[in-house]
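Written below as structure tokens is the structure these notes are about.
Heads up, one of the protein chains got dropped from this complex, but the rest are sitting where they should.
Chain nomenclature is as follows: A and B, assigned in order of appearance, with residue numbering initiated at 1 for each chain independently.
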Amino acid sequence: MPSDIHLYWIPLLPLLGAAINLIIGRRLPRWMVSAVACGSVGVACAYTLWLVIGPFYDAWAAARASGGKLAPLVDTVYTWIQAGRLKIELSFLLDPLAAVMIVIVTFVGFLIHVYSIGYMAHDKRLATYFGYLNLFTGAMLILVLGDSLPVLFIGWEGVGLCSYLLIGFWYTEEKNATAGRKAFIVNRIGDFAFLLGMFLLFSGTNVLNIQDLATAGTRLREVPHGGMGMSLAFWSALLLFGGAIGKSAQIPLYVWLPDAMAGPTPVSALIHAATMVTAGVYMVARMSFLYVLAPQAMMVVAGIGAATALFAAIIGFAQTDIKRVLAYSTVSQLGFMFVGVGVGAFSAGIFHLFTHAFFKAGLFLAAGSVMHAMGDKTDIMEMGGLKEKTPITHGVFLVYCLAIAGIPVFSGFFSKDDILLGAYAAELDGWPEWYGKVLWGVLSAAALGTAFYMFRLYFLVFGGKSRADAVTQAHIHESPPAMTIPLVVLAVGATLLGFLGLPKFIGHSFVEQWLSLPESKGAAEASNGLVGALMGGATALALVGIVAAWAVYRDGPERAARITEAIAPLKRLVQNKFYVDEIYDFLIVRPFKWLARGLFWVVDRIVIDKILVEGPAKVLSVLGRAVRAYQNGDVQRYLLLMVIGLGATFYFATCSPPDIVTERGPGNSVTFHALVNDGVARRQTKLAWDFNGDGQTDSVAPDVIFTFDSPGEKSVVLTVTDEFGKVRKIVRKVTVGGGK
Amino acid sequence: MRGLALAAFVAAAAVGAVGVPAVARAQVQPKPVIVDLGKRAPVQCAAGNTSTAPSPARAIFFWAFAILAVAGGMLTISRRSAVAAVMWLVATFLAIAAAYVLLFAHFIAVIQVLVYAGAIMVLFVFVIMILNKEEEEPWAVRGIFGKGLAGLALLYLVMRLVSVLYYAPLEERPCISDQFGTTLSLGKTLFSTYLFPFEAVSIVLLIAVVGALVLAHPKHIHEEGGDGGAPS
Partner (left out) sequence: MSDIFWNVSLAHYLALAGVLFAIGVVGALMRRNALIVLMSVELMLNAGNVTLIAFARRLQDMRGHALALIVIALAAAEAAVGLAIVVSVFRATRHANVDRLTNLKN
């Protein structure tokens, strides 16, 4: 690789764009705002693609040909924090994993920026929007390129901030602002766990650099650092996963993501589908060396992932808001990814992340296009029949649906199958044998559900006859090219990218070789027959889901309504998302509010206002009343007090008892300093040191270096005779020897 | 009677201020010490240095002027008449100038006479002439307890300083550079290292002059609560 590659340009370019748009964007013409935003990301994207496909790929291929391991490209910008054992450099690291991520972030990000030009064309705060979007891109790139956990954390918090800002972008509506706050607060819970994990790792290993952590293996396995007989690796992996749960919207912290759909649709596509929410998965893959040391932690990861995948898919059945369906679908797909990394099939998880970024971003953008056509309506019960009126949107939407449902040839098929295979064949130390099979079963059910609710969405939006009112119907039109071109590009990606990870009986999986992450043993050893059978089963399930959706929803929602009448309570339960928000509200939010109110009254009103703020004032006013007698305006009284103070100062400055300060020197030598009153009187003070206890005066100097014959405890006597002839004796014990 | 005593002291101070430098410079010649104090041999100093070994003349002059200064100070604060007090203060300052000469601070001694005993005291006399009011009760006796305490504190300070006398090493550096205390060396110090404080003091003086003008300007009184003394 050329040595003059500077990775920091990749995040810096979008950040510069953000700076321009946020600071002077309001005064720039709209086209220039768009040009700066798209240009900065576009250049970053071009640079990234050149870097990854060009020099980085060459280096990777060369390393592979020689059988060695590719040394990651590290670019240190400067030392960020240095304090004691802690040294954190602001440095970026490019390895195959990060390369995949930066390609996704810059490429998908660029397409979404372009799409935003069309989508946000009529928004007043375009510069702010693009500023935030650029800021997000920059933060996300810092996250994926970060060489150490703190640098990763900058990006982690940065994307969280941008997510908050963009969810609440239309903050004039209370609902949107609330959604933003919810996302921020829920993420904060996860971030706290992440920080704790980071602290734990540092306390155990003294490093936070990812490469150094990777080589600190034995120390990570140490048990005493953890608790309850578990290793440091287990607890830190679990805590870091806590951060991932928040960021990637897994049970129990997924509740913020559906609400996050309050933001503009391109934001949902970029942040809440393609990039930011996958940061958790990325982080687990990045720390894969840590997770493989703690199979129990991986069990938790995979378990939570599988549960989330199924749970969110079920909720997706009953949602009527187009973006909410997609949001739950995202939560569910993230669950798939966590199962992937949780069962040790890290590259499968990342592969699914990769393909998902394309088809889910595409789905959101297509949803945006649909909303655009429908005059910003999002209720799918009022849509339908868009097939003819928006042909391009319809076409790409179908492609994305096929991809996410896992129909062969489309990308989602390969990546989802990789995960299913990994789960089925999972053999990790300390795992029960049935655990992988259960995961596989749950995921298969979730995959069936995915196919069903995605095609339910497809048929309700595009199939049948339009259920919208006349005004809306008249308004329906295809979106401008700025929106459709990205859709088509993403659709091409969603179709073809699966071939990067072909199952092994067809060819070799490029993704697996490229990433060279720790591999699941079971999946690698799985026979071709097993792989094929699992593929066939998954395809069959997907087809079943699609056919079921066709059967129920091909003409609109009426048939479904008839069917679900029988199970109305269940339907209500699902429609209301299992009342999770309400349960959280009851269990967590309200007690917190009570606690906050209590704290407000006790701490704020009483402790702070009354005691800390008014208290000193009260004390001072009482004191003031007491000393007012002395402020009688009589200068002579003031002078009098000054003279008394002068006498007291003189007394304390010259009459404090003398003291000895010792300092151990080399060998048996000790330096003694006599602290005698300074000033006029000092010269009249006579000193006499007796170091060896023989009663003889050894020195009369104030500062003496004395070398003892032998080490050990010694008693030193200093006799001080002051100018009045008063004699003071100070005896001090010193320990001799053992000094530096 | 009082005027006579005042005149006598002023005359003595003047004689001292003129005479002492002559005596001090007489020591420049490496003469043997007149009175052997039985403590040490006569001091031989290197070229360019002056012997400052204790001499009876030096001691006599010190005590004379020290007593004059102390007595003058006491009289300053005890005279009922402000004019008499100023005169005694002038005497004190002259005595102190003589002490400066004994300390080889010739330039400072001259400044003391010119600025203090001269200019500043003339200022005082002017103000006294303006006010010209005899006091009925000169002593401020209110709060005598606090003042007693202050007196004790003061006594302690003085006691500490005077007690040093009894334990002082009765030796000085026997030789002193001929350059010490001259206008030249003071100028070198003041205009090199201490240029900035020196200039700062000039600004302070300027501000003081302006402040004094503003304060003493008669207009100021009549416009109390007005616009701060701007001419109308």
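Please note the rule applied: a residue touches a chain if its C-beta (ideal position, glycine included) is under 8 Å from a C-beta of that chain, and two chains touch if they have at least 3 such contacts.
Computed from a predicted structure; not experimentally measured.
Novice: Could you please point out the subunit A residues that touch the chain left off the display?
Specialist: Residue positions of subunit A that touch the missing chain: 631-636, 639-640, 643, 680.
Novice: Go through subunit B and note every residue touching the omitted chain.
Specialist: Touch with the absent chain occurs at residues 35, 37, 39, 54, 56, 58-59, 62-63, 66, 69-70, 73-74, 76-77, 79, 82, 85-86, 89, 92-93, 96, 99-100, 102-105, 107-108, 111-112, 115-116, 119-120, 123-124, 127-128, 130-131, 133, 135, 137-142, 147, 150-151, 154-155, 157-158, 160-162, 164-166, 168-173, 176-177, 180-181, 185-186, 188-190, 193-194, 197-198, 201-202, 204-205, 207-209, 211-213, 215-216, 218, 220-221.
One rule holds in what follows: only the chains that are shown with their structure count from here on.
Novice: Taking each chain's centre as its mean C-alpha position, how far apart are subunit A and subunit B in Å?
Specialist: Going by mean C-alpha positions, subunit A sits 76 Å from subunit B.
Novice: What does subunit B use to touch subunit A in their complex?
Specialist: 140, 142-143, 146-147, 149-150, 152-154, 156-157, 160-161, 163-164, 166-169
Novice: Subunit B touches which residues of subunit A in the complex?
Specialist: My answer: residues 634, 636-637, 640-641, 643-644, 646-648, 650-651, 654, 680-681, 683-684, 723-724.
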